[in-house]
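Written below as structure tokens is the structure these notes are about.
Certain chains of the assembly are absent from this excerpt, and the rest are unmoved.
Naming follows writing order (A, B, C and D), and every chain is counted from residue 1.
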Amino acid sequence: MSNNIVEEFNSYRAKMNDAIMEDNNKIIKRIFNLDTNAFTAGALDKKTKELLGLVASTVLRCDDCVKYHLEESHKAGLSKEEVIEALSIATLVGGTIVIPHLRRAYEYWDAVEQEAASGL
Amino acid sequence: MSNNIVEEFNSYRAKMNDAIMEDNNKIIKRIFNLDTNAFTAGALDKKTKELLGLVASTVLRCDDCVKYHLEESHKAGLSKEEVIEALSIATLVGGTIVIPHLRRAYEYWDAVEQEAASGL
Amino acid sequence: MSNNIVEEFNSYRAKMNDAIMEDNNKIIKRIFNLDTNAFTAGALDKKTKELLGLVASTVLRCDDCVKYHLEESHKAGLSKEEVIEALSIATLVGGTIVIPHLRRAYEYWDAVEQEAASGL
Amino acid sequence: MSNNIVEEFNSYRAKMNDAIMEDNNKIIKRIFNLDTNAFTAGALDKKTKELLGLVASTVLRCDDCVKYHLEESHKAGLSKEEVIEALSIATLVGGTIVIPHLRRAYEYWDAVEQEAASGL
């Protein structure tokens, strides 16, 4: 099942986020908190912000961050065409070393779409 | 004159882009060409694309790229508030090492606004 | 079988490259096309270009890009000694954070040599 | 068993380090040698140096380097609180793209502590 990669990512992410929150380091907790705030609608809407997070994550070549923002982009109602256009800018700006991350992003997006379609 | 930093950047950029184009390396010319195409409106509008270019440039900490996209963002009609909100995401994702570039981005944005206001 | 890592990499790469090409984003397709052109012989020969691609990939710490260029270097007839000398420069320039990628590069090179020796 | 990730990392690391040493590239061998020397006590004590290695590895987002320095930090007698405080600085300086590495660092630290507690 290709949507296993979605569940696998989310379950590890949730488990370790819990461990981090319980550990109670004040600086880390505030950074997590800021991360939630920064992506709520403001002068820019939610969709635009998710694309910004996606492109930043992609050029910095952080697969887990890309996965997270792909899922949030899907929830925010962005289309595959919009997401890929954002990724094309990331690939141009960040260079061909971004391509392996692009491969995994395509795979993950499809898994996110399948999971959504299956009504889970 | 604070808008000198705008003129200085643009004149050096134009001079060296000319030197690069004259040199006629096919790969480099095509990358320049792609750079123009990637930021024209498509599934995403021009404003969104400029913000994506700005955020990618900021997290990769490329001052000249930031300057270029700040000017293009201004031309595309983005407000300072929208631009700063994009930069706030870049600073959160890229960390406090982005802050020196944020300082220069604030300075450059003001210079761009002043130049526009002066009718040049 | 240590050459499984070669087959595994190539089969995932081929599958996802197909998915990307079918998706038909013009910017991404042109970048893929440039990638092919840039590594054909010109003022510099194929061997030199592959070493340049390998070193660029290594200092940017992109394992998949390293794998790709190791295989292309082998096909181009570069010896292990030449490849390792290139990797030694990458490790010096890029620092000890390159070492984990160096470990995986040594492993992959050996798998590539074994696959070639087995006549596959 | 969560300490499997400790054994798995160390056994691959040891095997490939051996392969690299046998290969006998002089530059690479000297870099490995420097790596040992740089972390011995000098003007700064061992604990401080391990934290410096840990933070450098974390902001450069090198999971294997983080694992190595977590284990060395534990051996040097650093507490979890000290290690996490160092990681909180790395996350602030390096940004939220460090967070996936932070998750894996928390997991690895716990595995290191468990392995030590089990008397292995």
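Note that a contact is a pair of C-beta atoms (placed from the backbone, for glycine too) under 8 Å apart; a residue touches a chain by one contact, two chains touch by 3 or more.
Just so it is clear, the model here is predicted, and its values are computed rather than measured.
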| item | value |
| --- | --- |
| Assembly copy number, counted for this structure file with 4 shown | 6 |
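In this section, only the chains that are shown with their structure count from here on.
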| item | value |
| --- | --- |
| Contact-richer chain pair [B-D vs A-D] | A-D |
| Equivalent of C-D within the choices A-C, A-B or B-C, defined by over half of its residue contact pairs recurring | A-C |
| Angle, in degrees to the nearest 5, of the Cα rotation that carries chain C onto chain D | 120 |
| Copy pair chain A, chain C: interface residue numbering same or different (half cut) | different |
| Averaged-CA centre spacing for the pair chain D and chain A, given as whole angstrom | 27 |
| Inter-centroid spacing, chain D versus chain B (mean Cα positions, whole Å) | 38 |
| Multi-partner residues of chain B (at least 2 other chains) | 31, 34, 38, 59, 92-94 |
| Parts of chain A lying in touch with chain B, wherever the complex brings them together | 31, 34-35, 38-39, 42-44, 48-49, 51-53, 55-57, 59-60, 65, 79, 81-82, 84-86, 88-90, 92-94 |
| Residue ranges of chain C touching chain A (in the complex, touch as defined) | 12-13, 16-17, 19-20, 23, 25, 27-28, 31-32, 35, 56-57, 60, 62-65 |
| Touching residues on chain C, where the partner in the complex is chain D | 61, 84-85, 87-89, 91-92, 96-97, 99-100, 102-104, 106-107, 110 |
